[in-house]
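Coming up: subunit A.
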Amino acid sequence: MADVTQLIHDYLRHNKKFPHVFCAGCGHGIVLGSLIRSVHALGLPKDDVVLVAGIGCSGRMAVYVDFNTVHTTHGRALTFATGIKMANPKLKVICVMGDGDAMSIGGNHLIHAARRNIGVTALILNNQIYGMTGGQCSSATPQGDISMTTPFGSLEKAFDIVEMCKAAGASYVARGTSFHAIQLDRLISSAIMHPGFSVVEVFSPCPTQYGRKNKFRNAVDMYKWLKANTVKVETLKEPDQKPADGRIPIGVFRDVEEPGLEERYFELQRKLMGQNR
Partner candidate 1 sequence: MKAPQPIDRFEIRLSGLGGQGLITLGRLLGSALALGHGYYVTQTQSYGPEARGGSSRADVVVSSRPISYPKTENLDLLVALSPEACNSYYRLLKRTGILLVDTTLVKHAPTNVYLGLPFTQMAKEQIGNPMTINTMVMGAVTHLLPFADPKVMRKSLEANLPAKIREVNAKAFALGLKQAQRNFGDAGGIWAAAEENGAHSEDDIIV
Partner candidate 2 sequence: MAVQRKKRKRRELFALGNEAVAEGALLAGCSFYAGYPITPSTEIMEVMANRLPLIEDGVFIQMEDEIASMGAAIGASLAGRKAMTATSGPGFALMQEHIGYACMVEAPLVVVNVMRGGPSTGLPTSPAQADVQMARWGTHGDHPIIVLSASNVQECLEMTVTAFNFAEKYRTPVILLLDEVTAHTREKITVPDPDEVEILSRVEPTVPPEWFKPYADTARGVPAMAPIGSGYRTHVTGLTHDVMGYPTQRPDEVKDAMLRLFRKIDQYYGDIQMADEYMMDDAEVAVVAYGSVARSAHLAVEQARERGAKAGLLTLKTLFPFPRPAVEKLTHRCHTVVVPEMNMGQMSREVKRVNNGRTKVRTINRVDGQIITPSEILKAIL
(Lines give C-alpha, C1' and ligand atoms only; values in the text may rest on other atoms or scores of the structure.)
Protein backbone atom coordinates (compact mmCIF):
# COMPACT_ATOMS: atom_id res chain seq x y z
CA MET A 1 0.00 0.00 0.00
CA ALA A 2 2.79 2.41 0.91
CA ASP A 3 4.42 1.97 -2.49
CA VAL A 4 1.14 2.66 -4.28
CA THR A 5 0.76 5.83 -2.24
CA GLN A 6 4.32 6.78 -3.11
CA LEU A 7 3.62 6.10 -6.78
CA ILE A 8 0.61 8.36 -6.77
CA HIS A 9 2.61 11.11 -5.12
CA ASP A 10 5.11 10.91 -7.97
CA TYR A 11 2.35 11.95 -10.33
CA LEU A 12 0.78 14.76 -8.31
CA ARG A 13 1.61 18.43 -8.46
CA HIS A 14 2.67 19.51 -5.02
CA ASN A 15 2.96 23.24 -5.43
CA LYS A 16 -0.08 25.00 -4.02
CA LYS A 17 -2.73 22.63 -5.27
CA PHE A 18 -3.82 20.85 -2.12
CA PRO A 19 -6.11 20.26 -0.30
CA HIS A 20 -8.25 19.10 -3.22
CA VAL A 21 -11.93 19.92 -3.72
CA PHE A 22 -13.32 16.37 -3.43
CA CYS A 23 -15.66 15.64 -0.50
CA ALA A 24 -15.12 12.79 1.91
CA GLY A 25 -16.46 9.62 0.28
CA CYS A 26 -16.31 11.00 -3.25
CA GLY A 27 -15.36 8.40 -5.84
CA HIS A 28 -13.37 10.74 -8.06
CA GLY A 29 -10.09 10.34 -6.16
CA ILE A 30 -10.27 6.59 -6.69
CA VAL A 31 -10.65 7.16 -10.43
CA LEU A 32 -7.68 9.53 -10.42
CA GLY A 33 -5.63 6.91 -8.56
CA SER A 34 -6.66 4.30 -11.09
CA LEU A 35 -5.72 6.61 -13.96
CA ILE A 36 -2.28 7.23 -12.46
CA ARG A 37 -1.67 3.51 -11.90
CA SER A 38 -2.73 2.79 -15.48
CA VAL A 39 -0.45 5.43 -16.99
CA HIS A 40 2.41 4.19 -14.83
CA ALA A 41 1.81 0.54 -15.68
CA LEU A 42 1.77 1.39 -19.38
CA GLY A 43 5.08 3.21 -18.99
CA LEU A 44 3.84 6.37 -20.67
CA PRO A 45 6.08 9.40 -20.18
CA LYS A 46 4.28 12.22 -18.37
CA ASP A 47 5.22 14.57 -21.21
CA ASP A 48 3.17 12.51 -23.68
CA VAL A 49 0.00 12.40 -21.61
CA VAL A 50 -2.58 15.15 -21.96
CA LEU A 51 -5.43 15.30 -19.50
CA VAL A 52 -8.27 17.38 -20.86
CA ALA A 53 -11.06 18.06 -18.41
CA GLY A 54 -14.47 19.65 -18.56
CA ILE A 55 -16.25 21.63 -15.88
CA GLY A 56 -17.55 20.18 -12.66
CA CYS A 57 -16.04 18.18 -9.82
CA SER A 58 -14.39 15.78 -12.27
CA GLY A 59 -12.98 18.75 -14.17
CA ARG A 60 -10.88 19.75 -11.18
CA MET A 61 -8.95 16.50 -11.46
CA ALA A 62 -6.71 17.96 -14.17
CA VAL A 63 -4.99 20.48 -11.97
CA TYR A 64 -3.71 17.89 -9.47
CA VAL A 65 -1.70 15.69 -11.82
CA ASP A 66 1.65 16.36 -13.36
CA PHE A 67 0.71 15.74 -17.00
CA ASN A 68 -0.03 18.28 -19.69
CA THR A 69 -3.39 19.41 -18.35
CA VAL A 70 -6.13 21.48 -19.90
CA HIS A 71 -9.19 22.49 -17.92
CA THR A 72 -11.65 23.51 -20.62
CA THR A 73 -15.24 24.73 -20.77
CA HIS A 74 -18.42 22.97 -19.71
CA GLY A 75 -19.24 20.09 -22.03
CA ARG A 76 -16.62 20.89 -24.63
CA ALA A 77 -13.57 18.99 -23.38
CA LEU A 78 -13.79 16.54 -26.28
CA THR A 79 -13.60 19.35 -28.85
CA PHE A 80 -10.32 20.58 -27.35
CA ALA A 81 -9.09 16.99 -27.11
CA THR A 82 -9.92 16.45 -30.79
CA GLY A 83 -7.91 19.54 -31.73
CA ILE A 84 -4.95 18.47 -29.61
CA LYS A 85 -4.95 14.91 -30.96
CA MET A 86 -5.17 16.06 -34.58
CA ALA A 87 -2.47 18.67 -33.99
CA ASN A 88 -0.10 16.17 -32.39
CA PRO A 89 -1.19 12.55 -32.81
CA LYS A 90 1.76 11.26 -30.79
CA LEU A 91 0.15 12.48 -27.59
CA LYS A 92 -2.04 10.26 -25.45
CA VAL A 93 -5.10 12.40 -24.95
CA ILE A 94 -7.41 11.51 -22.07
CA CYS A 95 -10.58 13.43 -21.50
CA VAL A 96 -12.18 13.53 -18.06
CA MET A 97 -15.80 14.54 -17.91
CA GLY A 98 -18.72 14.26 -15.60
CA ASP A 99 -22.16 12.95 -16.54
CA GLY A 100 -23.72 16.39 -16.91
CA ASP A 101 -20.63 17.52 -18.74
CA ALA A 102 -20.40 14.65 -21.23
CA MET A 103 -24.05 13.72 -21.65
CA SER A 104 -26.13 16.87 -21.16
CA ILE A 105 -24.33 19.97 -22.34
CA GLY A 106 -21.68 18.00 -24.24
CA GLY A 107 -23.80 15.18 -25.63
CA ASN A 108 -23.37 16.35 -29.20
CA HIS A 109 -19.59 16.34 -28.95
CA LEU A 110 -19.60 12.88 -27.36
CA ILE A 111 -21.59 11.23 -30.14
CA HIS A 112 -19.51 12.95 -32.82
CA ALA A 113 -16.22 12.00 -31.19
CA ALA A 114 -17.53 8.42 -31.17
CA ARG A 115 -18.71 8.66 -34.77
CA ARG A 116 -15.40 9.96 -36.10
CA ASN A 117 -13.50 7.53 -33.85
CA ILE A 118 -10.91 10.10 -32.85
CA GLY A 119 -8.07 8.51 -30.90
CA VAL A 120 -9.01 9.99 -27.55
CA THR A 121 -9.97 8.26 -24.30
CA ALA A 122 -13.10 9.59 -22.63
CA LEU A 123 -13.47 8.94 -18.92
CA ILE A 124 -17.01 9.76 -17.95
CA LEU A 125 -17.31 10.02 -14.18
CA ASN A 126 -20.97 9.36 -13.61
CA ASN A 127 -22.10 10.52 -10.16
CA GLN A 128 -25.66 10.94 -11.41
CA ILE A 129 -25.82 14.56 -10.31
CA TYR A 130 -24.42 18.04 -10.84
CA GLY A 131 -22.18 18.08 -7.78
CA MET A 132 -20.19 21.29 -8.16
CA THR A 133 -23.27 23.50 -8.52
CA GLY A 134 -24.95 21.96 -5.51
CA GLY A 135 -26.87 18.87 -6.56
CA GLN A 136 -29.14 19.45 -9.52
CA CYS A 137 -30.38 16.59 -11.67
CA SER A 138 -28.41 15.59 -14.75
CA SER A 139 -29.29 13.52 -17.78
CA ALA A 140 -27.86 10.54 -15.85
CA THR A 141 -29.98 10.99 -12.72
CA PRO A 142 -32.25 7.94 -12.46
CA GLN A 143 -35.96 8.50 -12.99
CA GLY A 144 -37.77 9.24 -9.75
CA ASP A 145 -34.68 10.42 -7.87
CA ILE A 146 -34.55 13.58 -5.83
CA SER A 147 -32.28 16.51 -6.56
CA MET A 148 -32.37 20.26 -5.97
CA THR A 149 -34.15 20.73 -9.31
CA THR A 150 -36.30 17.61 -9.06
CA PRO A 151 -37.57 18.03 -5.50
CA PHE A 152 -40.60 15.83 -6.29
CA GLY A 153 -38.63 13.21 -8.17
CA SER A 154 -37.15 13.26 -11.66
CA LEU A 155 -39.64 12.58 -14.45
CA GLU A 156 -37.03 11.95 -17.11
CA LYS A 157 -35.21 8.78 -17.96
CA ALA A 158 -31.46 8.59 -17.45
CA PHE A 159 -29.14 8.10 -20.38
CA ASP A 160 -27.43 4.76 -20.72
CA ILE A 161 -23.97 6.04 -21.57
CA VAL A 162 -22.64 2.68 -22.71
CA GLU A 163 -25.54 2.05 -25.08
CA MET A 164 -25.33 5.52 -26.52
CA CYS A 165 -21.59 5.39 -27.16
CA LYS A 166 -21.93 1.96 -28.76
CA ALA A 167 -24.70 3.24 -31.01
CA ALA A 168 -22.69 6.29 -31.96
CA GLY A 169 -19.78 4.15 -33.14
CA ALA A 170 -17.15 4.24 -30.39
CA SER A 171 -14.75 1.35 -30.94
CA TYR A 172 -14.04 0.71 -27.24
CA VAL A 173 -16.79 1.02 -24.65
CA ALA A 174 -16.51 -0.07 -21.04
CA ARG A 175 -18.14 0.58 -17.71
CA GLY A 176 -16.58 0.35 -14.26
CA THR A 177 -17.12 1.74 -10.80
CA SER A 178 -14.95 3.35 -8.20
CA PHE A 179 -15.74 0.38 -5.97
CA HIS A 180 -14.18 -2.09 -8.45
CA ALA A 181 -10.81 -0.34 -8.49
CA ILE A 182 -8.71 -3.26 -9.73
CA GLN A 183 -11.03 -3.83 -12.67
CA LEU A 184 -11.04 -0.09 -13.32
CA ASP A 185 -7.24 -0.08 -13.71
CA ARG A 186 -7.62 -2.73 -16.39
CA LEU A 187 -10.42 -0.89 -18.20
CA ILE A 188 -8.58 2.42 -18.22
CA SER A 189 -5.30 0.84 -19.37
CA SER A 190 -6.95 -0.90 -22.31
CA ALA A 191 -8.88 2.26 -23.16
CA ILE A 192 -5.70 4.36 -23.28
CA MET A 193 -3.96 1.84 -25.53
CA HIS A 194 -6.98 1.47 -27.81
CA PRO A 195 -6.34 3.07 -31.21
CA GLY A 196 -9.69 4.80 -31.85
CA PHE A 197 -12.20 6.49 -29.59
CA SER A 198 -12.52 4.75 -26.23
CA VAL A 199 -15.07 5.42 -23.53
CA VAL A 200 -14.98 4.30 -19.94
CA GLU A 201 -18.04 5.19 -17.90
CA VAL A 202 -17.23 5.08 -14.20
CA PHE A 203 -19.94 5.05 -11.58
CA SER A 204 -18.49 7.30 -8.92
CA PRO A 205 -20.63 8.00 -5.85
CA CYS A 206 -21.46 11.51 -4.73
CA PRO A 207 -22.52 11.16 -1.09
CA THR A 208 -22.83 14.90 -0.54
CA GLN A 209 -25.16 15.92 -3.32
CA TYR A 210 -26.78 12.68 -4.49
CA GLY A 211 -26.55 10.09 -1.72
CA ARG A 212 -27.93 12.31 1.00
CA LYS A 213 -31.09 13.10 -0.92
CA ASN A 214 -31.68 9.56 -2.12
CA LYS A 215 -31.78 7.43 0.99
CA PHE A 216 -28.11 6.56 1.28
CA ARG A 217 -27.19 7.07 4.91
CA ASN A 218 -23.49 7.52 4.18
CA ALA A 219 -20.75 7.03 1.64
CA VAL A 220 -20.11 3.45 2.69
CA ASP A 221 -23.71 2.58 1.85
CA MET A 222 -23.18 3.89 -1.65
CA TYR A 223 -20.15 1.68 -2.21
CA LYS A 224 -22.02 -1.28 -0.78
CA TRP A 225 -24.84 -0.52 -3.18
CA LEU A 226 -22.39 -0.51 -6.11
CA LYS A 227 -21.07 -3.89 -4.99
CA ALA A 228 -24.52 -5.39 -4.68
CA ASN A 229 -26.09 -3.88 -7.76
CA THR A 230 -23.48 -4.46 -10.43
CA VAL A 231 -22.72 -7.58 -12.39
CA LYS A 232 -19.76 -8.46 -14.60
CA VAL A 233 -20.96 -8.39 -18.18
CA GLU A 234 -18.95 -11.50 -19.06
CA THR A 235 -20.95 -13.51 -16.53
CA LEU A 236 -24.25 -12.63 -18.20
CA LYS A 237 -25.89 -15.26 -20.37
CA GLU A 238 -27.16 -12.58 -22.72
CA PRO A 239 -24.63 -9.76 -22.54
CA ASP A 240 -26.62 -7.62 -24.97
CA GLN A 241 -29.70 -7.63 -22.76
CA LYS A 242 -30.07 -5.55 -19.64
CA PRO A 243 -30.24 -7.86 -16.60
CA ALA A 244 -33.85 -8.44 -15.55
CA ASP A 245 -32.97 -7.90 -11.88
CA GLY A 246 -31.99 -4.30 -12.61
CA ARG A 247 -28.31 -4.81 -11.81
CA ILE A 248 -25.85 -2.66 -13.76
CA PRO A 249 -23.51 -4.63 -16.01
CA ILE A 250 -19.86 -3.62 -15.80
CA GLY A 251 -16.88 -4.60 -17.94
CA VAL A 252 -16.03 -4.23 -21.63
CA PHE A 253 -19.00 -3.87 -23.96
CA ARG A 254 -17.20 -3.28 -27.21
CA ASP A 255 -13.59 -3.63 -28.25
CA VAL A 256 -12.98 -3.55 -32.00
CA GLU A 257 -9.78 -2.53 -33.76
CA GLU A 258 -10.49 0.43 -36.01
CA PRO A 259 -7.93 3.07 -36.88
CA GLY A 260 -8.61 6.43 -35.28
CA LEU A 261 -9.48 9.50 -37.33
CA GLU A 262 -5.97 10.89 -36.95
CA GLU A 263 -4.45 7.70 -38.36
CA ARG A 264 -6.81 7.77 -41.33
CA TYR A 265 -6.20 11.48 -41.90
CA PHE A 266 -2.43 11.31 -41.91
CA GLU A 267 -2.53 8.13 -44.02
CA LEU A 268 -4.56 10.07 -46.59
CA GLN A 269 -2.14 12.97 -46.34
CA ARG A 270 0.86 10.72 -47.01
CA LYS A 271 -0.92 9.32 -50.06
CA LEU A 272 -1.86 12.76 -51.39
CA MET A 273 1.60 14.16 -50.82
CA GLY A 274 3.16 11.11 -52.48
CA GLN A 275 1.02 11.76 -55.53
CA ASN A 276 2.03 15.39 -55.56
CA ARG A 277 5.73 14.65 -55.60
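These made the cut because all candidates are chains of the complex that A comes from, given by their letters.
Worth pointing out:
The definition used in the following text is that a contact is a pair of C-beta atoms (placed from the backbone, for glycine too) under 8 Å apart; a residue touches a chain by one contact, two chains touch by 3 or more; residues count from 1.
Every value quoted in this text rests on a predicted model; they were computed, and no experiment measured them.
Every option in 1 or 2 belongs to this complex, yet subunit A touches just one of them, candidate 2.
Interface residues of subunit A, counted against candidate 2 in their complex, comprise 13, 15-17, 46-48, 50, 52, 62-63, 66-73, 76, 78-88, 90-91, 108-109, 112, 265, 268-269, 272-273, 276.
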